[in-house]
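Everything on this sheet refers to the single structure shown next.
One protein chain omitted, others in place.
Read from first to last, the chains carry the letters A and B; within each, the first residue is number 1.
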């Protein structure tokens, strides 16, 4: 189970890094086509925006799995192990409710209702762009539930840093 | 009681915000306070695209948006982005008050909203940093910022310029540093958007006159009685009438202010520009969704 989690996280990380590299290349291509070739590429602006959205939400899922989201863990880190686990459970429920409603349900509906709305330049249905919301929600669900299970069974340590310094 | 939210992306003192407040007041008065409308200006609720989605989902009830934003929701609105379909301002008002408008007001009913009225957003013309535009040949090799719309991109291409999509917020600096050679907009971009500080030539080729529309969601419409709906429709038409005077004054003032900023204004012969974009018009005439409406506008 732990190995599945690690594998999934690695896949996400590779995807994120690839998208980031692609973004750099596309942006440089945009400058090149306009300044050096004199014929600005028309599709780069929209593609770059959509890539960034996809990268951010893929990465958001990764950060839920690896507890990399910016958080204030000063108080949780002061708690004894048992109380800490209970708090972790409560926080996980909040995350699941958030992901379930805002990203999964809301994202699913937004994707469907935006299927007929076209992006201005490439004429891609906006619903495709929105679809990363429910996709990332599903991954968040998998990773968060795995985390809860692994922490409750003691196979993973609580994420609240004892040093009090957020990991970045 | 019906309480509605009205969103406008423009600032509080823009003529559209002024008349929309009058519109809200008139509706409140004539319905004895039963229908109250709260106006949100400055785009605080989101971009035009977002607000249209909010309209579909019931967060916002009424909004003023450009036809350019509407064309991503319903392709029929593309017709308004086409260049030179209106002769001048009088022609624009005449055609928009006729059957053309009522056709498009109903066109988006399936998308969850319908049109109430239209507003003129002025004629769009080119402004450049280094030289006035007299003929389409002058556009050759110039990088011109266009709005995110395929019609506008094709138009600039046909006229001989190089369309360069850029977010509006970057236009000022892009003009200043020479990333682009020019842009196109109505004269308020030169003054309120301060582009006139860097672009010193405004050439009134007046290629597009893209209207704004006031649209209301079907849900909001259904919340009202027939009588109230009629009051809202009437108040919207009054808003358009009140707007014309304010807007014309604003355009006149913008042109005067632009001259004051040192912008040279010239009036090129429109005919060569019109001929250059004729293939685009012909192409859209053959289009199934836009064709009949275009025919209606051009033949009048």
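Things to note:
One rule holds in what follows: contacts are C-beta pairs under 8 Å (C-beta built on N, C-alpha and C of every residue); 3 or more make two chains touch, one makes a residue touch a chain.
Methods note: contacts and distances are computed from a predicted model.
Only one of "PEGA domain-containing protein", "Ferredoxin", "TRAP transporter large permease protein" or "Cytochrome bc1 complex Rieske iron-sulfur subunit" fits the UniProt record of the hidden chain, and that name is "TRAP transporter large permease protein". Shown as candidates are A:11, A:37, A:71 or A:122; the residue that touches the absent chain is A:71.
The chain omitted from view is touched by exactly one of A:42, A:110 or A:148, namely A:110. The residue touching the chain not shown here, chosen from B:46, B:75 or B:291, is B:46.
Contacts to the hidden chain, counted on chain B, fall at residues 40, 42-47, 49-50, 53-54, 57-59, 166-170, 172-174, 176-179. On the side of chain A, touch with the chain left out of the figure occurs at residues 13, 16-17, 19-21, 23-24, 27-28, 30-31, 35, 45, 48-49, 52-53, 55-60, 62-64, 66, 68-76, 87, 90-91, 94-95, 97-98, 101-103, 105-107, 109-110, 129-130, 133, 160, 163-168.
Methods note: only the chains that are shown with their structure count from here on.
Averaging Cα coordinates per chain places chain A and chain B 37 Å apart.
The touching residues of chain B, counted against chain A in their complex, run 53, 56-57, 72-73, 75, 111, 141, 143, 148-150, 153, 162-167, 179.
Residues of chain A that touch chain B in their complex: 34, 38-40, 42, 45-46, 110, 113-114, 116-121, 123, 126.
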